[in-house]
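Just one protein chain is left out here, and the rest sit where they should.
Chains: A and B, in written order; residue numbering restarts at 1 for each.
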Amino acid sequence: MVPSTPPAAITLLTDFGLADHFVGVLKGVIERIAPGARVIDISHAVRPYALDQARFLLAQSWLYFPAGTVHVVVVDPGVGSARRAIVVETAGHLFVGPDNGVLADVLTRGDARVREIENRALMRSEISATFHGRDVFAPVAAHLAAGVAIAEVGPVIDDAVRLATFAATQIAADRWCGAVVHIDRFGNLITNLPCDLGSADCTIHVGRVTICGVAPNYAAARDDVPIAVAGSSGMLEIAISQGDAARVLGITVGARVELTV
Amino acid sequence: MVPSTPPAAITLLTDFGLADHFVGVLKGVIERIAPGARVIDISHAVRPYALDQARFLLAQSWLYFPAGTVHVVVVDPGVGSARRAIVVETAGHLFVGPDNGVLADVLTRGDARVREIENRALMRSEISATFHGRDVFAPVAAHLAAGVAIAEVGPVIDDAVRLATFAATQIAADRWCGAVVHIDRFGNLITNLPCDLGSADCTIHVGRVTICGVAPNYAAARDDVPIAVAGSSGMLEIAISQGDAARVLGITVGARVELTV
Partner (left out) sequence: MVPSTPPAAITLLTDFGLADHFVGVLKGVIERIAPGARVIDISHAVRPYALDQARFLLAQSWLYFPAGTVHVVVVDPGVGSARRAIVVETAGHLFVGPDNGVLADVLTRGDARVREIENRALMRSEISATFHGRDVFAPVAAHLAAGVAIAEVGPVIDDAVRLATFAATQIAADRWCGAVVHIDRFGNLITNLPCDLGSADCTIHVGRVTICGVAPNYAAARDDVPIAVAGSSGMLEIAISQGDAARVLGITVGARVELTV
């Protein structure tokens, strides 16, 4: 049953949660088409329909996988409507998902090529109106992981849905305006301010808090004092050592963050 | 360490949750007996002891896996008591679990054969009173996935526990009475009314809401207006586009749903 070349790895990023059967079914469909494929969960805890959260998690994770990996991203409020299904190819990685902007960050890369998924032979024979993860995206991803050529999927298109990026903006010679783009499990506030803007002398304003300078690590902080650190995402984070900065500071995703260099 | 024929895939469906060590331990036991086996989680978020919820999730998922798959289902309030352990074989799939009704839907299929698990050589040498997932079900499943013949498990029995099915009932020439049998992550109400009862002209009553006709997909709905759609399970669902129908309508599993064709 296992082909001579093992299938590529497949990652899954959805808003399906882990309580229902949805994620297990995706894996069953994949196991049938590409037996032995490693299927790796990025997250299934994206808030229902939250494209921006999925975009953040995808941006944080895909580059750590080997070239050849097939990434399935399903946050799909328009499932069953006329919205297209696409595959994006960039940097040797493949991305499969709805054409609703959830793949906007990878399809704007210089070498990205986007194809519309049209080939019914790569889908399940019956396609529901509500679960294209099962009927379209997982089967297509499994066929690609098993070695089907990407050209089989469908024609190249150049009008896939694009969305604005999360970049911070420079508002003065020494001043940047950004936002909290994610709050992680620990309550750390991940901003869109690149780490190299930070220094021992910079000043960061978020909510009612002012933070002076970037600390070397979480443990360098005194109890309950918010600090800025160079985050693992390449962006500055606001954190409280062994505390929950989001809760203590009362800050949510989208909060404005200002940095003076 | 890896046998020449790779082991079959194994699925897991339990009420163990993901916070404790239980699921990891099942996978360790399997890895020891059938190294390299793919173990796929269906769900571990079944409410403790909720046989009906496990039955629903199993019915929604097992057919999407390839023949040969071994499905382990452990929702087992009677663990350690005299309740039997069984293996069901149907349609080339194997199901391993307690004989308490959680496998009732597969063991009543026409070609189903049920065996009681008796062979101690396929279990862990010490069997606890509280964790037969680890000591009985996972080891038996791993041996089956690794190629042990099903007849080795124990004798065929014909008196396994059966439970009533979830089918809707016809209450008049043009009228069906069913129920909400599951609420998914998005708050969609999955009923036991088959999709082919629905049409553009049917009327559905649930709670204090009346819905006229079946919509083509979620996105066809106006904001906050409940709709019926043909669900991916083959059953009609009540949904609110990008909303949580269960919460908005105040409806829980078991609620009565009436359909007039």
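Going forward, a residue touches a chain if its C-beta (ideal position, glycine included) is under 8 Å from a C-beta of that chain, and two chains touch if they have at least 3 such contacts.
Note that the structure is predicted; figures quoted are calculated from it, not measured.
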Contacting the left-out chain in the complete assembly, out of B:Phe95, B:Phe131 or B:Tyr218: B:Phe131
Hidden-chain contact residue, picked from the options A:Ala45, A:Ala112, A:Ile157 or A:Val209: A:Ala45
Sites on chain B contacted by the missing partner chain, in the whole complex: 1-2, 15-25, 27-29, 31-32, 35-36, 39, 48-49, 77-81, 83, 128-131, 134-135
Missing-chain contacts mapped onto chain A: 6, 9, 11, 13, 18, 38, 40-45, 57, 60-62, 64-66, 69, 182, 184-186, 216-220, 229-232, 237, 241-242, 244
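The rule is short, and it goes like this: only the chains that are shown with their structure count from here on.
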Inter-chain centre distance, chain A versus chain B - centres from mean C-alpha coordinates, in Å: 30
